[in-house]
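The other protein chains are all here in position, but one chain of the complex has been omitted.
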Amino acid sequence: MATTGTPANLTQGSKTKGGIGESTLRPDGTLKVTGEFAYSSDMWHEDMLWGHTLRSTVAHAEIRSIDISEAVATPGVYAVLTYDDLPAEMKNYGLEIQDTPVLAHGKVRHHGEPVALVAADHPETARRAAAKIRIDYAELPVITDEASATAPDAVLVHEGRDDHHIGHVPHPNIVHRQPIVRGNAAEAAERADVIVTGEYTFGMQDQAFLGPESGLAVPCEDGGVELYVATQWLHSDLRQIAPVLGLPEEKVRMTLSGVGGAFGGREDLSMQIHACLLALRTGKPVKIVYNRFESFFGHVHRHPAKLHYEHGATKDGKLTHMKCRIVLDGGAYASASPAVVGNASSLSVGPYVVDDVDIEAIALYTNNPPCGAMRGFGAVQACFAYEAQMDKLAAELDMDPVEFRRLNAMEQGTIMPTGQPVDSPAPVAELLRRVKAMPLPPEQQWVTTEGADVRALPGGLSNTTHGEGVVRGVGYAVGIKNVGFSEGFDDYSTAKVRMEVINGEPVATVHTAMAEVGQGGVTVHAQIARTELGVTQVTIHPADTQVGSAGSTSASRQTYVTGGAVRNSCELVREKVLDLGRAKFGTYHPAWATAELLLEGGKVVTDGGEVLADLTDVLEGEAVEVEAEWRHRPTEAFDLRTGQGNGHVQYSFAAHRAVVEVDTELGLVKVIELACAQDVGKALNPLSVVGQIQGGTTQGLGVAVMEEIVVDPKTAKVRNPSFTDYLIPTILDTPTIPVDVLELADEHAPYGLRGIGEAPTLSSTPAVLAAIRNATGLELNRTPVRPEHLTGT
Amino acid sequence: MRVNFTVNGRPQEADDVWEGESLLYVLRERLGLPGSKNACEQGECGSCTVRLDGVPVCSCLVAAGQAEGREVVTVEGLADYARQRSEGGCADGACGSAGSGVGLDAARRWEARPSDGQTGEQGELAPIQQAFIDAGAVQCGFCTPGLLVAADELLERNAQPTDADIREALSGNLCRCTGYEKILDAVRLAAARQGEAV
Partner (left out) sequence: MDFLRPASWEEALAAKAEHPTAVPIAGGTDVMVEINFDHRRPEYLLDLNRVGELSQWETGEETVRLGASVPYTAIMEQLRGELPGLALASHTVASPQIRNRGGVGGNLGTASPAGDAHPALLAAGAEVEVESVRGSRLIPIDDFYTGVKRNALAPDELIRAVHIKKADGPQQYSKVGTRNAMVIAVCAFGVALHPETRTVRTGIGSAAPTPIRAEAAEEFLNAALDEGGFWDSGKIITPSIAKQFAELASAACNPIDDVRGTAKYRRHAVGIMARRTLGWTWEQYRGAGRPLEGAA
């Protein structure tokens, strides 16, 4: 790993083994490899019932009637619930806008919307009973795109909107609109020697986490409910669940179960309220587990997008201006659409210096499946388009595409189109240089003395080519992603840290509500505690709502924000421990009063290394505990007309080089290598960092060549809700992914770290597309690329 | 119906099994062995991979009744299975499977044990299990049980697989977190350690 310019004094106490910067092992690793780790779908309770959700078979319809009589009468059925059974005044939920009905009320707005719930003694009993519910739908015309959404006579997806965006959107079928205007793009365009335009289309990607939505709700004697669930943000769930149940938040006790991946798909609620409703109604524990088919309807997807871009450049290769219009399809409910619009607009220029811009991003309400958070949202769609534009410009100017990008790359001090200066390292040009400098993989790796090894060729085991029609291409891309929640959101986290002596050894316990979804936050929290508190043994308490909010495991923010909260609480604990030590032993050594004191290797030491006391002695008979909130620097909302404002707290940068081989006759692609260089500020756990980069890269590859939820434009129904037809990369589709990690500290962030989870998902897709264009000479303005697009069929 | 079969060396009996239930459902919901994961129920992800009479199969596509009288090894029994194989015995010894699922207490305490981050738990792990931890091949871990069963079987029949062999053998197991690189590392590591041990 390359390390460049880590400033001094950002890390402290690193002498304790297993602290930050080491590739310590996951604390949940052993449980996960033995099958003992309790995922939300593994929960079990005596006398437990199974919940089942009946979903709409049409995308847009009035519900004339629902007849549940036959279902209720089915032996083994304990409850059948519809909208009429909802117990409280509040009957909707939503991340930002409460526009999503818990159960459909008079109308369904998308294919697969929940209409009724069944609880029964066996999943098959519940399924059979649900099949007996009769729903009379009167179908309505479907809104599926911008034209149908904003037509003068368009049916409104949501009547009577009263959310805080309705005042500034041009049509009620637009969720949110964010323009950004800086400089004068029209004037600057006159300086351009070349102008390129493009219309780009980004398909609907699914998070496709492997553990479908699931959980267990257990009714309590006090009228409350315990909920064990896989989610990304316990407290956000709680805030939405409790009002609908008509319960105060303290009566809804949530515990995080094992989470089988998330990637944004668990930001919105799925089965949480449904399971609680059934448990409270029946007085029995209720488990709901979606199957893969239902999972495709159970969570939001990545916004598909249409992007129109215009760029100009002078003949010496300097960008003059950029105009773009980004139309994101939010589907039937708002979910994270407003934030997606904010990211797409504010990051639409990419990591480049362009002073004159005219930007507009909108998200639509349609009857397509609801779209919301997925890794890198907003920034992913924009990156696909602006990187295609960069290649077009370079080609127009007859310049090397990497050199052209480097010439226009942003750096620390660059002003964003929002007017915000970039106030930490932005090594865009360096990342491009590094990724280009990596050695290229050898040509024709399929050639063996035995003939062609088809596993190394496009088509793989399907034996479609032995080298015929195969052309290699190389492509580059770089991207920028904001880290943390932006636009003035109070983005904080809470950590409770306890220190005590157990079995003669000092032990730290870290308790947060952070959702561990696989990213390794629990590993990092233990490392931070070791570094700050000088202990070896760290216990990570399960995440629950008995401690304050940790915010979401989203936006590449958890190591930054909850990691920051853990460090902060550890520092407060350390001060208390030192106070204890001074009280107990202060008279024995003057350094207790005069020296800078640290906790290292289970001891209190001076900054000169002198040992003053064992922590076991200091803590004997005492436990020190602190629960505290921690915030990153505040951000501001973007101005609704100009888009100006210090909206972001940090950025994350990655660059990719893709090497592909394309069977140009059959239109099949094999990605040979996908090299990545990323600045991570400080790698708290290098093994996990590389794992995140490789995983994010692979999700970008997926949406480049295979992943897309296909929605029928006539009916707005999903055509491929299964792993048979929604394909994600297998190990045979995934190339080697060499990773070059740069560590340029952000002095504003804990340990100088940078949020890393999303950036690799941005540039991976356009790099693969660029490589395919390089191999085929085709324009390819949409992703994913299908064989039809490569063969003109 | 009633189904009798052997799981991880221990005779098991499941009653009141609905005829349409899969082996996966019976393992997870009736026998208290939720290690095998349910991620797609259509043979497209490999998360439910178990050995059925020694052969890796998707347990979601085996009707429970088809398991009658047969031997099943799940991730819960993998360590014993590997240990007995290395000792040259038949790999059908008892494993510690309990008769209940994951209770709330276990869920609340899933990792409420002190850990120093340097070593795995000192329990007996199969070499492939230890390698997955050491190589960073586990993130969310939902694909891990199926991958372990498949990778262990690969190393059983091919002690020194090439990368292409590993990729082919694991091509039926989807992982959404890792990008597979560290899974490849883990299998290489287990093979290398296995080679050193011989």
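Per-chain numbering from 1; labels A and B assigned in written order.
Rule of thumb we're sticking to: a contact is a pair of C-beta atoms (placed from the backbone, for glycine too) under 8 Å apart; a residue touches a chain by one contact, two chains touch by 3 or more.
Just so you know, these numbers come straight off a predicted model, no measurement behind them.
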Considering the complete complex, identify which of A:Q444, A:N463 or A:T642 is in touch with the unshown chain.
A:N463
Considering the whole complex, which of A:T53, A:S257 or A:N291 touches the chain not shown?
A:N291
Please identify, in ascending order, the residues of chain B that touch the omitted chain?
1, 18-20, 22, 41-44, 46, 49, 55-58, 60-63, 65-66, 68, 150, 168-169, 171-174
Hey, which chain A residues sit against the chain that's not shown?
127, 131, 291, 293, 450-455, 458-466, 468-469, 665-668, 670, 705-706, 710, 719-720, 722, 724-725, 727, 729-733, 786-788, 791, 793
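The criterion applied here is as follows: only the chains that are shown with their structure count from here on.
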Distance between chain A and chain B based on Cα centroids, please, to the nearest Å.
29
Chain A partner, complex, touching residues on chain B are 18, 20, 28-29, 32-42, 44-45, 47, 74-76, 78-79, 100-104, 106-121, 123, 125, 129-130, 132-134, 136, 138-145, 148, 164, 166-168, 170-184
Chain A residues touching chain B in their complex are 17-18, 22-39, 41-45, 122, 124, 207-212, 218, 226, 228, 255, 257-263, 289, 291-292, 453, 455-456, 461, 502, 507, 517-520, 522-523, 526-527, 530, 536-542, 544, 687-688, 690-691, 694-699, 722-724, 728, 730-732, 734, 736-737
